[in-house]
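Missing here: one protein chain of the complex. Every other protein chain is in place.
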Amino acid sequence: MMIYFLFLQSELFNPDQVLKFADYLYLQADFNSALNEYRRYLFLCDSNKQEVNEKIIDCLVRLKRYDEAIKSADYLSDTTAAVYTKSLIYLLKGDYPIVRELLKNMIDETKSKRLIGLSYAGEFNFLKAKEFIDIPHPLPKHKSPVIGGLFSLFPGGGHFYCQRVGDGIYSMLVITTGSLVSYYCYHQNEKTKFYISLGISIIFYAGNIYGGINAVHNYNYYENEKYREIIFNRGQ
Amino acid sequence: MTFLIIILVFNQHPKETNPVKIVFGAGICVYQKIISPVQGDVCNFYPSCSHFAGEAIEKYGIFWGTLMASDRLMRCNHSAVNYYDTFYSGIKNGKVNDPPENNFILSPIRKPFDIIIEKIE
Partner (left out) sequence: MILFIFAQFTLAESLFSNNYYNLALIEYKRLFFFDTTAQKNLQLRLHYTMAVLNQDFFKGYEETDKLFNDFPEIDIESRIILGKELIKTGNYNIAIDILKPTQEKRLLAYSYLCNRQYSNAFKEIQVVDENLAKEIKNFINGPEKSLTKAMLFSAILPGAGEMYAGNVKQGIQDFLLTSLSGFILYNSIKNKKYVDAGIIFSFVFNRFYFGSISNAGRIAQSHNEKLEEKWLNYIKNRYF
């Protein structure tokens, strides 16, 4: 009965049927199950079909299993395709120097240029990326940390410079209050309170300068990130 | 009372030898155990400002830790929620996520990002 049952089952596990089902699961976005079915197909076929391997790599990338995808790329029969696929996976993973290392011998190809350009864009090196791909104008506008630091000499100035109005107002209030209290204590000849309030004001003032410069760097980082997203989403 | 505070501090950091760090740690400890429970859950950020100060002093030293903590205290206001996805690292435990590592002067970070997957033709 068991052998008969297994014989009946074997018809449904005909490689073509398995492949059809795997494609169906892939279209349903059930990548985990599709991956298992594609692997079952390769096991049943006992061969290394390029298209099916590409689909397996695609499923692994969509599941964000990048390391496994890189290992699977070694099974691609076409070595050029393998290099491009690996470069793309490293690009998605965020290992940008490795992308350029893999493609250094194929720098004149259009596909390679695109991937190399994207790898530079990934590292926020947009000027270098411009040599390889067309990037949208204008480049992101950065703010100067030096000017941010100078603005921070006025309490809250650094935050206002980075368009963070709430933080700027709060910093201004805290430092101004501390300074006024220490000024009042000085005039009342209350030395202990004067020194304590002055010390606290100085700490907050120094923190405000640090915060202003940090806010500028923060602002520049997010402008770069927005620009990078535009480049990558354009499929360039 | 001082003995109790020293015990509280050493309980958390038994290997700490720097006396200034011990004093700062003691201050933060006293605040967290005695004063913070009374005023309730008022911090807009995760981790809270006192935890942030403790971590910053431990990781970056007293000077930078104090600057970071004072900057954090001035940023701890209701406008922080407006920047949760731009200047901060999203939302965690219902509050704006701002760990000490999120600073661009002492440890520049590179966060991973999701891109649309398109087959290269």
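Should a chain be cited, it is by its letter among A and B, assigned in written order, with residues numbered from 1 in that chain.
The rule is short, and it goes like this: contacts are C-beta pairs under 8 Å (C-beta built on N, C-alpha and C of every residue); 3 or more make two chains touch, one makes a residue touch a chain.
All figures in this text were calculated on a predicted structure; none of them were measured in a lab.
J.: List the neighbours, among the chains on screen, of the chain that has been left out.
T.: A, B
J.: Just the residue numbers, please: which parts of subunit B touch the chain that's not shown?
T.: 34-35, 37-42
J.: Go through subunit A and note every residue touching the omitted chain.
T.: Residue positions of subunit A that touch the missing chain: 5, 8-9, 11-12, 17, 20-21, 24-25, 30, 33, 36, 181, 184, 193.
The rule is simple: only the chains that are shown with their structure count from here on.
J.: Just curious, how far off is subunit B from subunit A if you go by their C-alpha centres, in Å?
T.: Centre-to-centre distance between subunit A and subunit B: 24 Å.
J.: Using the touch rule from the top, collect the residues of subunit B that touch subunit A in their complex.
T.: Residue list for subunit B touching subunit A: 66-71, 73-75, 77-80, 82-83, 86-87, 103-105, 108, 110-113, 115-120.
J.: Touching residues of subunit A toward subunit B in the complex: what are they?
T.: 58, 61-62, 84, 88, 92, 94, 111, 114-115, 164-167, 170-171, 174, 203-204, 206-208, 210-211, 213-215, 217-219, 221-222, 225, 228-229, 232-233, 235
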